[in-house]
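Have a look at this one.
With one protein chain held back, the other chains of the complex are shown just where they sit.
Chains here go by letter, A, B and C, matching the order in which they are written, and residues are numbered from 1 within each.
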Amino acid sequence: MTYLRPKFRHPDLPKNNLGYSVDYYEGSLSTLCAGCGHDSISAGIIQAAYEMDIEPHRLAKLSGIGCSSKTPAYFLSNSHGFNSVHGRMPSVATGANMANRDLIYLGVSGDGDTASIGMGQFVHVVRRNLNMVYIVMNNGCYGLTKGQDSATADSGSKNKSGNVNLFQSIDLASLAIELGATFVAQSFSGDKTQLVPLIKAAMNHPGFAFINVISPCVTFNNNPGSTKSYDFVREHMEATSTFDFVPEMAEITTSYSEGTQKSVKLHDGTFLQFNKLAQDWDPEDRLSAINAVQNAKVKNEILTGLLYINPNPVDLHSMINTSLKPLNSLTKEELCPGSEVLKSINKDWR
Amino acid sequence: MTYLRPKFRHPDLPKNNLGYSVDYYEGSLSTLCAGCGHDSISAGIIQAAYEMDIEPHRLAKLSGIGCSSKTPAYFLSNSHGFNSVHGRMPSVATGANMANRDLIYLGVSGDGDTASIGMGQFVHVVRRNLNMVYIVMNNGCYGLTKGQDSATADSGSKNKSGNVNLFQSIDLASLAIELGATFVAQSFSGDKTQLVPLIKAAMNHPGFAFINVISPCVTFNNNPGSTKSYDFVREHMEATSTFDFVPEMAEITTSYSEGTQKSVKLHDGTFLQFNKLAQDWDPEDRLSAINAVQNAKVKNEILTGLLYINPNPVDLHSMINTSLKPLNSLTKEELCPGSEVLKSINKDWR
Amino acid sequence: MSVNQVKINDFVIRFANVNGTGSASANYLFCKSIFRMGVPVTPKNIFPSNIQGLPTWYEVRVSEKGYLGRREGIDIMVSVNPQSMLADVGNVRTGGYFLYDSSKPLHSQYIRDDIHYIGIPLMEMCNDAFTDPRQRQLFKNIIYVGALSALLNIDFKVFESLLAEQFAGKEKLIAPNIKSLQIGVDYIHEHYKDPIDIRVESRDLVGDSIMIDGNTACGLGAVYGGATVAAWYPITPSTSVIESFMSFSDEYRINPETGKRNVAIIQAEDELAAIGMVIGANWNGARSFTATSGPGLSLMNEFLGLAYFAEIPTVLIDVQRIGPSTGMPTRTQQSDTLEAAYASHGDTKHILLFPSTPKECFEMTANAFDLTEQLQTPVIVMTDLDLGMNDHMSKPFQWDDHREYKRGKVLDADALEGIERFGRYLDVDGDGIPYRTYPGTHPTKGSYFTRGTSRDEYAVYTENGDDYVRNMDRLMKKWNTAKGYVPAPHLYQEENLSTYGVLFFGTSEYPTKEAIDLLQAEGVQLDAIRIKSFPFNETVEDFIHSHDKVFVVEQNRDAQMRSLLMIELGINPEKLIPVLNYDGLPITADQIVNSIKSGI
Partner (left out) sequence: MSVNQVKINDFVIRFANVNGTGSASANYLFCKSIFRMGVPVTPKNIFPSNIQGLPTWYEVRVSEKGYLGRREGIDIMVSVNPQSMLADVGNVRTGGYFLYDSSKPLHSQYIRDDIHYIGIPLMEMCNDAFTDPRQRQLFKNIIYVGALSALLNIDFKVFESLLAEQFAGKEKLIAPNIKSLQIGVDYIHEHYKDPIDIRVESRDLVGDSIMIDGNTACGLGAVYGGATVAAWYPITPSTSVIESFMSFSDEYRINPETGKRNVAIIQAEDELAAIGMVIGANWNGARSFTATSGPGLSLMNEFLGLAYFAEIPTVLIDVQRIGPSTGMPTRTQQSDTLEAAYASHGDTKHILLFPSTPKECFEMTANAFDLTEQLQTPVIVMTDLDLGMNDHMSKPFQWDDHREYKRGKVLDADALEGIERFGRYLDVDGDGIPYRTYPGTHPTKGSYFTRGTSRDEYAVYTENGDDYVRNMDRLMKKWNTAKGYVPAPHLYQEENLSTYGVLFFGTSEYPTKEAIDLLQAEGVQLDAIRIKSFPFNETVEDFIHSHDKVFVVEQNRDAQMRSLLMIELGINPEKLIPVLNYDGLPITADQIVNSIKSGI
């Protein structure tokens, strides 16, 4: 029930170079759970677009299916949006980009949407180095279908129903580097100070820019260890064997500076180890980036920030040498060989 | 038109411990092009099964669609085979394995079947560490559909129609390691001395064992640079713009010993650099294996042999703790709770 | 108000809540209490496709006559959601009741002069009674249940026993619930002296019936049917089928000695993988199934064609939701009928089963494994969100312990010994059903190569047109054989009483039966038949041929079942009058009555 928020403009809000205040970049009211990490990321996108003086209508937002994939409705309401089918956003974005190379393409997906059903398309959009920003709102579970493990769930972690996940967890950032992505970053939904600049950098990158954002699902990551009263409620739900109570949570935020480490406490009392160490690797050197990521993995840390970048990527349009004039703007005169040519073609087939 | 080869047994052929001679492990007559690398790999599989004293009926062979995926018809005719649909062999193999953990599962696929349409299923069968051997007959193209580039085609290489491939090439072995495969090897179709032991090792591995075998497509890798007379034929075909002439080629074989390097000449006059250097990395250490592979990639070499192994993998059955008795052999008594239990269940729902 | 106007055990109550606020369990408590008083009830959960904060409704029909379908007209609205309050007020029938939280005064826009208002300071009382914010939200719901029990005369003891059962082992949870109920009761007794004209009275009308949802029943049916491999990908409204199979497996599929599991349940990466795993497992001799909904069914098309052509058993449970595309994931429809019947390219036909009750969900799921192995072709159980996710009153489930699993034509090692050359696709018995072997059966006999490409009787690849045609014709023969295997339709009369007939299936049964009574009351006699399976057998054919007009009730736009009847039975379309509803809510008796009347 995404209804438009009354567009009341605060006259005194600061304006960007286009004369727009930040609320101009907002979308309709979110229908996600209170405190959902995804909403924080939407706010980051709004902030980045505002700071970058982006004309919203020159940006197209695309997504698959999931709570995360709903978010494009909650930012940039002056942009065209496409909430496609589950796991297939990359192909839709590829077609859209081919049709008009002049727009900015922002794809939003979830870990289920990307790492499970969408894995094939994800791998190949990376491979084609499509000029787009691809953000995964990664919560390690299927939020919209009520909390099953996704392929990025940490091995050994417990899900809502108390089952322990035994499978290898897919590290999307590391995978993207392996596949030759030209921009790979990682961050945390609650860390705006880091996230906003990364989104801006990604939008500036003239190739495939991937950001894996850890974004806690406040509703389906409630494992034992949380507050007494909350336990009470969970017991109540277990007993009634209905999952019908979703407490309102506050969004988890954090902020810590370059060169430090931080462990963030989640609603369920568990901790996430983030590492923003002063980069001891060369993000322009693929091998060194791979090593950094692999080493962090061994130490059970999540490396955040810009992991790898190829500053001069060759995007899909350049590879296939398409006209600089957007294909969707070409006229009959430019496209149709006409009747004379057809006559000669007919002749060849006599 | 896979017709059964007359099963004439040479009485004087040596027998294995089961009393079978090697031809007992053969299949029906191949319908692949003369000289196709895939046939060499089939021969390697036959040899390995023979040397390992495998009861053919205790092995199930599965594949997708493609020239490569046809090969299961050409070996082990006493094994059940399943030529499924394009790119979906991993899921069929997973179901089959769940049904009966006592058989050996040998999956055969192509680079198109695995790296394009099958990428999603490949990633996830690796993740689940299904106990199977997964061989990719990798020729960098779609043979059966007449030579289009596949996702493993080297960036910069020319295909049949003379187009240069511009996309990032997917390195399946390196990808498998990234995804946590527990056995990853690489070899060349013509190098039986290396291939057969690798297949045997893979069959012994109690988890997911992946072998990426470079297997030249002798028909669709005919780029300029080949013999004069052959050029003549190609020109002829170009002129008639029908691709209807497939010269009979001899299989490309090579053999070189541990600790050496070898460049193999293909039918089109181009060379492949194989590297069988005395291992300067620890195949039981994931990081060191990743580095070895990445370094080789930079040097444009193809590292062959056993790249990585986890000697004690936990396979899917162990993860989900299924009974040691194959599920397909359980009886009604073991499966059906019966009417008394049902009565009490009904009571709970009153 | 005079007593003779009092409606006893015959009303519709709707709860308007915000999802994620714990209302479902409270509303269920209300519904179950009436059921326990021996009065037939049908709850419908009308919920949004999100997790928290959107409007959600719970509608309970109470029917002395035992009508379990929906009907129009809401007698009591329990409104605790400001978002939807305006619409909710509007939906109360004239003379009905509007129960609301009077902690804050009711805004004038919600005032109608033709309905009764019952204000209860839920929040206020709850905040006084509890300190923890979460409990404050949670027990607000229990308080209005208490209030309703006082208004409607629900026996308080029933609550006590229900709570006692529910919280067995967690007794400390009982007290606050009782306390909350009591708060509601007391408030009504204090402030609403004279009773309202709707009341619940104890009866003995439910017998040994149970209350359960269809998905739980399907999951249990799979356990009893001997399924050992389940592969799935989460999708509303089918997810709980597998969740049910999981939890029953946790109880009944763990070997007490070894502690190991007699089942493998794999969460696949998508629906293509899920059905692929099911086909692989069945090919290898295990009973295997998956459950999905529309979008998943679409993705399974290619694999369903393989299973049809290579003749591999496959059980698929399609819990239908509103299409096309993502549609409305939390609303019901019967609109996958055509897609399921002819799924995949080329000439294909698939066996469909149409359960109407949780009991049939249980039985048809269990039977699906026999059918698919006997016929060596996919069997799709066509249920829907209404049947699958709502609780329904149902006869208790039964199981005959003497029943053996029918594994179909499978050759074991001994049988193979006796055979010269095994032909996987030979029509040995003339019924179109060939014999199969499991991998690993015999060292030298019975191995064959399964493929989606054309092959001869011996599973040898062929591009010969005659071989192909022979095989396709055998598949048609098998299709006709299937008519003798699938469940026959249910006829509601010994012999015809009318020249008009009504045909229906699945969740249209209850409202249609009620519609038949209503029409009869108006002097319109209808013969009735309920289809339980596709392909149709002669009974269906005869029924249609023996009536001038047959009304076909279904819950989709394009009258898809009507299309199947025309295609498969060659029925003249003029005879088949569509009766349709496709707004996402279960079809009502009133809708059926109206369109049948206009169709006569």
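FYI, contacts are C-beta pairs under 8 Å (C-beta built on N, C-alpha and C of every residue); 3 or more make two chains touch, one makes a residue touch a chain.
Every value quoted in this text rests on a predicted model; they were computed, and no experiment measured them.
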Answer key for B:33, B:59, B:252 or B:335 versus the chain not shown reads B:33
Just to verify: which one of C:128, C:165 or C:347 makes contact with the chain not shown? C:347
Mind listing the chain A residues that contact the chain we can't see here? 1-4, 28, 55-58, 60, 62, 72-73, 77-85, 88, 90-100, 102-103, 120-121, 123-124, 128, 316-317, 320-324, 327-330, 332, 334-339, 341-343, 345-346, 349-350
Where chain B meets the left-out chain, the residues are 1, 31-34, 65, 67, 70, 85-87, 116-117, 119, 142-146, 148-149, 151, 161, 219, 229-230, 232-233, 235-237, 239-240, 242, 244-248
Missing-chain contacts mapped onto chain C: 48-49, 294-295, 297-299, 301-302, 305-306, 308-310, 322-331, 333, 335-336, 338-339, 342-349, 451-454, 463, 465-466, 468-469, 472-473, 476, 556-558, 560, 563, 566-567, 570-574, 582-585
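Throughout what follows, only the chains that are shown with their structure count from here on.
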Name the chain pair with more contacting C-beta pairs, choosing from B-C and A-C. B-C
Could you tell me the distance, in whole angstrom, between the mean C-alpha positions of chain A and chain C? 36
Between chain B and chain C, what is the gap in Å from one C-alpha centre to the other? 44
In chain C, what residues contact two or more other chains? 269-270
Residues of chain A that touch two or more other chains sit at 116-117, 119, 151
